[in-house]
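Take a look at the structure set out below.
Showing just some of the chains, left in place.
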Amino acid sequence: MRQATGMLTIETRRQGLAEITRDITAWIDAQAMRQGLLTIFCRHTSASLLIQENAAPEVRSDLEAWIARIAPEDPSAYAHDDEGPDDMPAHLRTALTQVQLSIPLVDGHLALGTWQGIYLFEHRRRPHRRTLALHLIGE
Amino acid sequence: MRQATGMLTIETRRQGLAEITRDITAWIDAQAMRQGLLTIFCRHTSASLLIQENAAPEVRSDLEAWIARIAPEDPSAYAHDDEGPDDMPAHLRTALTQVQLSIPLVDGHLALGTWQGIYLFEHRRRPHRRTLALHLIGE
């Protein structure tokens, strides 16, 4: 049994879901393990992780529109706006989703379902440099 | 230290929470470990995992009614409806909850609290065959 750790930097271009499945699988492949557990940890409070459908693009736009309705940009609703109107909603949307995901590795492949992709969910309006800590344990 | 992986298939009968604690503990018992970490990974984007109270059944019906209010079936709200009006809300309810849970194994038992049960949350109206990837590491 052994383990590997790494840091993955993702440059987000816009608010919303950015698929990172290939970035993750490239790192996994480089570790040359067959069975194990991958953990992805997002080191931010205004961006998060989500596994969602990677086929129909409307799923992602509908999801982005819905989260903007339940955790809206509404300056009258929040005391915290140090970095603008998208600041506090970014924290709420991070709380609603996840900053950590663990996925089993089986026969050298992540155990993702057919329609599952791994996404980094950028909640700020401007592009950001985001860092994910990766951990893999197995053999 | 060693690890075990497995696939668990659950046939859901209806939309809502289906307790799977016994299915999980049966698999755990078969691995004959004493200390470790269990990870459950749901390989779908329209069903999810949740740990909730396993005593009062009203907790589950109230939770199902509430999630239907904040991620409603509302054809006018979504562009994506390839598989009917319960399609897009199923993705939203999956995003609101989790597709992955990790639970420590202590002295041969999952470290669940007294009132905690593990549930598979079926978000589609029709019965589905759902697959969970299981990973256990320990000794």
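Residue numbering begins at 1 within each chain, and the chains themselves are lettered A and B in the order written.
The working rule: a residue touches a chain if its C-beta (ideal position, glycine included) is under 8 Å from a C-beta of that chain, and two chains touch if they have at least 3 such contacts.
As the structure is a computational prediction, the values presented were derived from the model and not from experiment.
Student: For validation: placed chains = 2, all identical. Expected total copies in the complex?
Tutor: Copies present in the complete complex number 3.
Quick note on the criterion: only the chains that are shown with their structure count from here on.
Student: What's the distance between the Cα centroids of chain A and chain B, rounded to whole Å?
Tutor: Roughly 20 Å separates the two chain centres.
Student: Under the stated contact criterion, what part of chain A meets chain B in this complex?
Tutor: So the residues of chain A touching chain B come out as 1, 35-37, 50-53, 56, 58-59, 61-63, 66-67, 70, 96-98, 101-104, 106, 111-116, 137-139.
Student: Any idea which chain B residues touch chain A in the complex?
Tutor: Residues 1-3, 5, 37, 39, 41, 43-45, 70-71, 77-80, 82, 88, 91-92, 94-96, 98-100, 102, 131, 133-135, 137.
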